[in-house]
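Below is one structure; the comments refer to it alone.
Not every chain of the complex is shown here; the ones you see sit where they belong.
In this document, chain identifiers A, B and C correspond to the written order of the chains, with residue numbering beginning at 1 in each.
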Amino acid sequence: MKTVMTNGDLNAQTGVGIALLTFSAPQATQAMAFVNSDADMLYVPQQGSLLITTELGLLHIEPNEIACIPRGMVYRIEVATDSASSVCKAYVCENYGAAFRLPELGPIGSQGLANARDFLAPVAAFDADDRELTPTTLIKKFGGKFWQSQQAHSPFNVLAWHGNLVAFKYDTRRFNTLGSVSFDHPDPSIFTVLTSPSDTAGTANCDFVIFPPRWLVTEHTFRPPWYHRNTMSEMMGLVHGQYDAKEEGFLPGGVSLHNQMVPHGPDSDAFVKATNAPELKPVKLGDTLAFMFESRYRFNVTDYALTEHAPDANYADCWKKL
Amino acid sequence: MKTVMTNGDLNAQTGVGIALLTFSAPQATQAMAFVNSDADMLYVPQQGSLLITTELGLLHIEPNEIACIPRGMVYRIEVATDSASSVCKAYVCENYGAAFRLPELGPIGSQGLANARDFLAPVAAFDADDRELTPTTLIKKFGGKFWQSQQAHSPFNVLAWHGNLVAFKYDTRRFNTLGSVSFDHPDPSIFTVLTSPSDTAGTANCDFVIFPPRWLVTEHTFRPPWYHRNTMSEMMGLVHGQYDAKEEGFLPGGVSLHNQMVPHGPDSDAFVKATNAPELKPVKLGDTLAFMFESRYRFNVTDYALTEHAPDANYADCWKKL
Amino acid sequence: MKTVMTNGDLNAQTGVGIALLTFSAPQATQAMAFVNSDADMLYVPQQGSLLITTELGLLHIEPNEIACIPRGMVYRIEVATDSASSVCKAYVCENYGAAFRLPELGPIGSQGLANARDFLAPVAAFDADDRELTPTTLIKKFGGKFWQSQQAHSPFNVLAWHGNLVAFKYDTRRFNTLGSVSFDHPDPSIFTVLTSPSDTAGTANCDFVIFPPRWLVTEHTFRPPWYHRNTMSEMMGLVHGQYDAKEEGFLPGGVSLHNQMVPHGPDSDAFVKATNAPELKPVKLGDTLAFMFESRYRFNVTDYALTEHAPDANYADCWKKL
């Protein structure tokens, strides 16, 4: 797991860290487990299926699904036995701020977007007998650093629990996508799955926003996203398919970053395609899932990302022909 | 102007009255004017064009448009000279509660539904010279009763004004209609144009909701409204076209009422049509404008409405075949 | 079911009605059902066990338990087959205002008083086959009046449901009673099970408060309730046992009323007993359940209660010796 950008201040409980997770072999022997005391962990798998063992039970997620582990909970991540790929990749958001919650829906009403009933708790499971007695190394993130301790037994020995803090998974294919059915291009906030609010309405610590399959039917409208400078900072990822504002140069597993007030919008190709569309018929934007972690704080890119992941030096060229 | 139903309590500044307005001749000679001290007045013309002269200037509205006159402001309504029909008809909502305002948009973001910039103030106009000296009869609604006084001059003699209380008009064709672009049928609150809130979020004193032309693209979905009992009371009207949950028996200019907790939904025909649709392709729900005044208080139908407007005694039969 | 007192205004969605329910035979043949469009119904059984059949399934309650049916939901009440008494009695609160909810706990923290996990949804059940086809008379309360209609089938034919409006039961024996473990007599608000808030914090539309078994350990304290005038109005009932501020003259199934600003407190006997207690040792206040419906609005006693239920004309004598 490599952190590519962070913002805010872990000690002040603001901001997020964004990491890329890759593992082809079992992440660890059975004898290791992890706990993050600083942050909630949101996993967005992009390749392969993950099995997350938590103190509350098991979460199995595959691309198009997400999982969230609250801070202070012990867990372990492995390649699931049914994974289509032996190499698993995931985007990870380490949230130092307020816990992710569902947005208030306002005029959308009593249901819509991500519905509460589609969030799933872990499947009950615990280590018993011999397994319970396996000596385990516990890795802990605390105060931004890693610490390690040994314990004589498995931490996954909880028989039953009740409470209101829970690890969960969600399938984005159950997202009730809303949009314009008349004209104009709505704000992407209409695609908010989960929000970590700040003290100021409208400028979240972090919004998790998806761009799922959906119908485009707006008339008298330039259908791709508009050109804009955003008061918030946008980190985007792509799980699969093509993102309609940038069909080339933004690949599944990649990351784009548009920090606060950096102007951006569709690339030249997308602009030409949209302005030359002969007639605005209904179009199903099909098999794709892009997403955004949008934050009120400016992201700082890590040295690791700048050196190990070759940044796209010609990124701005995509607008050159405009 | 005939009141057909009311609710709440005018003296407690809660609830609304719903009236039907019809006039074929000039409503009054030039020498009459009206002021409602009890309520804001929302006009929804259904036939013909209206000219509303206010202390702040002129508002010209036709079907698909609405106008609102705040309480305490003097005005006069006439058939506009360019009216397509010499008989004008309008629905009127007399709002005793909090002034109509735009709903908070929540995740919809910074724009959407009715946009603030589309609400238009009156066009400047005033009576000068001889016209200013016309003796005028002022009719006032105050405490639920009508009062009358004479004055030696026109009340429309205001040269200029500034302030934050204003009569306004709005063209519903500029409504940025949102809806599901995936599956499911959203709450009609997503069509809210204006809301008069109560002290309890989610249960308005009165919501003005429209059902404008829009694309239907939802998949795996029963597309008409669902069958439901509502904690609020729904008064519906139809400006023109057909309402998709009841294509027959609900004519332009008509009124339907489903009070709180009265079960209702699409009629048998709409049900059969929707469940037998061979394939759910995108459909443009075209030339129509239905609307709803939805209130947390139960509507009481006036004697006038029960006797003069023959209620549809067989209304419930529309669900018989279900 | 006989209403003994009401307050507020059903049409304004404020206040409550208090009724006494008694039935020795089946309340109705299978072919009847009831729905209240005006109010949520809170049942506090005092004698015998009740079976409540709702559209969502079955609730079985006995003394010490309560059940709540939200407005607009169809249900039927019968003597349960396992009832210890063939005559069932219950107190009923018809709540016109905001739905009952758990109080905010403040410094009590994340758990305490009535815990959310102890509220139980109905047990799944529905009428199928022949039972589904039983013609049923539906009695509806709407606008403060009773209405009746016939339908050709059972209303309890719902196979499955999801939503966030639900009938529920609660066992007051699971109430986590808090109190002083040092000195002084806390406000009875510390015994709040459910509250129907008004727009003003601290003055509820209705609080449902219980006086369950608990330990009394306060020192240097007059342990019974204090003498007071209350800004709110207090209707009390007794399910079983003795109420410590009035051991005589307040019997199970009875009702006492102290309207706003009426001074009251322990009777002379309770006063003498408490002030002469030789030493304040821990005492378990055992097998008893009194309760209170406390409302910001003054209760108006019905003619029925004043004539059919002989009011205690000498009630005030209980304080005479003070």
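Heads up, the rule we're going with is that contacts are C-beta pairs under 8 Å (C-beta built on N, C-alpha and C of every residue); 3 or more make two chains touch, one makes a residue touch a chain.
On a predicted model such as this, the values are computed, not experimentally measured, just so you know.
What's in place is 3 chains of the same protein, and the file's complete complex has 6 copies in all.
One rule holds in what follows: only the chains that are shown with their structure count from here on.
Ranked by number of C-beta pairs in contact, the top chain pair is A-B.
Taking shared numbers over all numbers used, the chain B to chain C interface scores under half, which places it in the different class. Centroids of chain A and chain B (each the mean of its C-alpha atoms) stand 43 Å apart. Chain centres here are Cα means. That of chain B falls 42 Å from that of chain C.
Multi-chain contact residues of chain C (touching two or more other chains): none found. Looking at the complex, you find that chain C touches chain A at residues 110, 117, 162, 164. Interface residues of chain C, counted against chain B in their complex, comprise 11-13, 35, 37, 71-72, 98, 142-143, 199. Taken together, the chain A residues at the contact with chain B in this complex read 103-113, 175-184, 186-190, 192, 212-217, 282.
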